[in-house]
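Sharing a structure below in structure tokens format, with a few things to ask.
Some chains have been omitted; the remaining ones sit where they do in the full complex.
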């Protein structure tokens, strides 16, 4: 059974195959290639980009798409996550796309569920399709990964995007740093001062400040964060000539990124979203296509 | 105009026709047989199994599926149930699938609505497609209904599943009992002691303990219910050799059913769900197919 649970399970060869397929999706090669396939999206956490790019991807592939909305379901009567997923499994879908705030939620489902599981994010652990879209965006920009310098800025500890990216980027021989508030330092990763990062990196990848969570552990207000680590126009001016800005979004305008930087020339934020759709088409096709 | 409002309106011949058609749906005979038909699902109560199995069934039939979500609608501005349904009727759909907590909600719609109404549950009254899937599961197991002994265990009074099943099972010459807490005894039905039922029945059908409701009328805590009436591994051991366990779900693990019984060899709970999809395909096709 094919699944896509975490990117660390995937060889570089397989990852490159998925990226190649994403490019083919971009030129329409796989449109309507999965007619009559039934896919179910089960999002137990709110999502815009991931949920809807999966939906659009599935529609482009010609799938029959079912969206499970937990707040309208028997979850309200106390039905568990496992039992809810097993309901859908009992309908023999061709794939289940699942997001949950529980780390490695999929472990309880393996050898139970009869179709591929595509992990759309589990707790603070993995987010493989996000990482694939980041890689696709980088490859489109630089044509390679080897030797590229990237700093991921912000709350690494709680970010599944950061964890997933750092692991695979190391395997791809990218020179990977973390940056931002020192309380987020993590001994397992190389730390770089934010201002140094600006002038040396090929890629500055910002993370969302999850202020609801940070307020307790971080002494910085939104304004202070912006002053110290916010990517402003002035700081963008310090960046290398061909360097780019990435962000998994949603972003906080005026906190980790200034309003006028979101759509600046160096920003690839919306391009990442577009790539998200193609990557998810590729992943879906890899799981359920002939 | 065809409708499916309550099973007591349906002859045994018609019910068997629907079950036969369900088996054909299972082998793909009706896939994409309802292309361009527009169906609207109007669930005014939360639902997982019923709502989503209807959706999957409709998708398999090739229908164009509209899902009405009341909490996003003009219901918030005070629009009534009747007026909301009439909105959808004004779009000339091919069928309306409706669930409401109001008993016989459909009476106000008859001779108003221009398409078949499929009752997906009304208050404490009827749940015809649930009953059909139960019957399909039993027929697959035993190849007959005549003479089979079944005990339905729990809060019969408030269960539309129980009401619908008991009526049709009697017509099918099944030997039908109710069991569980004595406060749920109902003079119109034969009552059997739970432990006796275990060793004598061909089918033990558990109902969900609706604890939010029971707390006022029942003196039993969840723990006490489980001790007295919970289907545990020990109690399963007392059951007849070929007997089976059914439950309309959602179930409360550790209350009416023990954790390790849900997926035990005798359990047909997930098979019921699968059958739900085929039964709903059959019903939909019966209503809107050529």
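Per-chain numbering from 1; labels A and B assigned in written order.
Just so it is clear, contacts are C-beta pairs under 8 Å (C-beta built on N, C-alpha and C of every residue); 3 or more make two chains touch, one makes a residue touch a chain.
Everything numeric in this text was worked out from a predicted model, so none of it was measured.
The complex is built from one repeated protein sequence; 2 chains are visible, and the structure file as a whole lists 3 copies.
Going forward, only the chains that are shown with their structure count from here on.
With each centre defined as the average position of its C-alpha atoms, the distance from chain A to chain B rounds to 40 Å.
Residues of chain B touching chain A in their complex: 31-32, 43, 46-49, 51-53, 55-56, 59-60, 69, 71, 208, 210, 249-253, 262, 270-271, 273-274, 277.
Contact residues on chain A toward chain B in their complex (touch as defined above): 36, 38, 64, 66, 68-69, 72-80, 83-84, 86-93.
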